[in-house]
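For this view, one protein chain was removed and the others were kept in their places.
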Amino acid sequence: MATVSLITDDDASADVLDVFNEIRAVRGTNYVNNFWRALAHDPALLRATWDRLKTVMAPGALNPMVKEMLYVAVSTVNGCEYCVHSHTAAAKAKGMTDEMYGELLAVIGMASQTNALATGLQVPVDEIFEV
Amino acid sequence: MATVSLITDDDASADVLDVFNEIRAVRGTNYVNNFWRALAHDPALLRATWDRLKTVMAPGALNPMVKEMLYVAVSTVNGCEYCVHSHTAAAKAKGMTDEMYGELLAVIGMASQTNALATGLQVPVDEIFEV
Amino acid sequence: MATVSLITDDDASADVLDVFNEIRAVRGTNYVNNFWRALAHDPALLRATWDRLKTVMAPGALNPMVKEMLYVAVSTVNGCEYCVHSHTAAAKAKGMTDEMYGELLAVIGMASQTNALATGLQVPVDEIFEV
Amino acid sequence: MATVSLITDDDASADVLDVFNEIRAVRGTNYVNNFWRALAHDPALLRATWDRLKTVMAPGALNPMVKEMLYVAVSTVNGCEYCVHSHTAAAKAKGMTDEMYGELLAVIGMASQTNALATGLQVPVDEIFEV
Amino acid sequence: MATVSLITDDDASADVLDVFNEIRAVRGTNYVNNFWRALAHDPALLRATWDRLKTVMAPGALNPMVKEMLYVAVSTVNGCEYCVHSHTAAAKAKGMTDEMYGELLAVIGMASQTNALATGLQVPVDEIFEV
Partner (left out) sequence: MATVSLITDDDASADVLDVFNEIRAVRGTNYVNNFWRALAHDPALLRATWDRLKTVMAPGALNPMVKEMLYVAVSTVNGCEYCVHSHTAAAKAKGMTDEMYGELLAVIGMASQTNALATGLQVPVDEIFEV
């Protein structure tokens, strides 16, 4: 259960409904997922979060599938159950194959392991890595 | 300072030197960075870590530059100063442009923000995200 | 499910029941929440944790509502589902309005974002911030 | 050292200088801290981050000092050295007394401890905490 | 629900079944837990993870029970619900008494608290701790 109720379309103010409808239009689906329905309790936070997400996740120098895989990596380390599920689904929808997914998990696991070793050993940064 | 001294080539056992030389060969440089020189205090751990890293980071369904960017994302969230430096340098060496780097940072920041919001709100996972 | 069973009043030793009854008296409710009932498997840990919590969360230079909001912030970043729920409920009970809650979430999200950016960029601390 | 050089006013593009000058105006100081000078490598990320920060940290239902203390709490748990320093300085500048600072640290420490205990015990959320 | 289905023995390829059977032999039980059944979607990742785990957790200078307690400590701080459950069960199976478990939790809680205090205060490392 969320700490707040989920706002349905019927409960939504005009400002909230505007964001819900933009989400529908950008994603080409009628479904608005729970994250936005919870966030809708604060319409200004909903609007700011959606506007920024839309910009950040748009195609750019990195393609949307790679961005979703990065999102999965961050969400995994932050231990966000909701975000792991939603962005793994999004990455798959944008073309992530089973083989890519296996490699994504392998890199996340490897990095988490060497992060722990480098921190445990307090390894000093090599000068050649400095700008 | 590390919690252990850094093993130089002169101090290295034959087993350790074998790993150092493989690192040199695979990376095409004579430089062996501090992480491996600290880890060399435990030759078995050094060998296992290097063997696995070499496999995980090799070209596959994901290209090495994307893998390095994923590594930067994980290292940032884990707060590993050493790994942020070493893998940002590696990503740049493998072709990450300034524009890609800006987008990488933007995704890491965005994901960290919505991870916190989803966890703070304890948003329940939508059924459509379940397998 | 917890890794231990939850200790009911009927199962509780005299030492454990003393703590349960203090919790009831301080909070003005007959309800003792699951955290204490799980911790009760180790009466000394239960006593030490409750004694310290009671002191730390008492009114002081900061009021109890602000302390609960700080608790929510820490619990969110640590990813503690139980604590997010219990301390969000406590903050509301101590006067946190919907508007305050929205601002609390916005600050947690913003801080998590710039924390990630500062760590990803490894920004050096300005001298003016040093004591 | 940062992973990028710090942009001075002389190096700054017009867009970047606009943000630097807004920071100066809002904060009533000529000093622009390193975080913004590092972020300036990506002018769009700089602009978006500053615009959002300015809004989130403005006086609202919570006063700016409380917001800075929340920022310190989040930054501490995320292990962001830079942010701990900059926001502790900001909280002091906005009125945090030594006594408040001691209580802030005590709450952060207490919450981190019980977060660990609740997660280690996997305590189930009480129904009364559910919305 | 996992992000992938759990591979049963009937669905398993020969490579996967080999790992499952090694797990059974090493642990002296017919039961293969969900972690391995999820990981089995990537047979190479399954094989590499199992081979390494088997080596790391074998008796050595530290006994297996102590290793499991260390695993619980790491899993708790990383907020891994699955791993907290599986390794707490493993530690108990290898001899962890109720008293040891209470002390394990007390140390995890204490360390999390002083970690937060040392990071919040940004305490500089004493020279006597340096190698």
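Letters A, B, C, D and E mark the chains as written, and numbering starts fresh at 1 in each.
The rule is simple: a residue touches a chain if its C-beta (ideal position, glycine included) is under 8 Å from a C-beta of that chain, and two chains touch if they have at least 3 such contacts.
If you're wondering where the values come from, they're calculated on a predicted model, not measured in any experiment.
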Considering the full assembly, with which of the depicted chains is the omitted chain in contact?
A, B, C, D, E
Of the residues A:32, A:45, A:65 or A:108, which one touches the chain left out of the display?
A:108
Kindly note down the residues of chain C that lie in touch with the hidden chain.
1-5, 48, 52, 55, 125, 130-131
Which chain E residues would touch the chain omitted from the figure, given the whole complex?
1-4, 31, 33-35, 38-39, 45, 49, 52-53, 56-57, 60-62, 66-67, 69-71, 73-83, 85-89, 97, 99-100, 102-104, 106-108, 110-126, 128-130
Even though one chain is not shown, chain D touches it at residues 79, 84-85, 88, 98, 101-102, 105-106, 109, 116
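Convention: only the chains that are shown with their structure count from here on.
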Name, by label, each chain that touches both members of the pair chain B and chain D.
A, C, E
Chain pair equivalent in interface to B-C, over half of contacts matched, among B-D, A-D or D-E
D-E
When the centre of a chain is set as the mean of its C-alpha atoms, what distance in Å lies between chain A and chain B?
21
For chain D and chain E, what's the span in angstrom between their mean Cα positions?
34
Residues of chain E that touch two or more other chains: which are they?
3, 48, 79, 84-85, 88, 105, 109, 116
Arrangement of touching chains [line / ring / star / complete / other]
complete
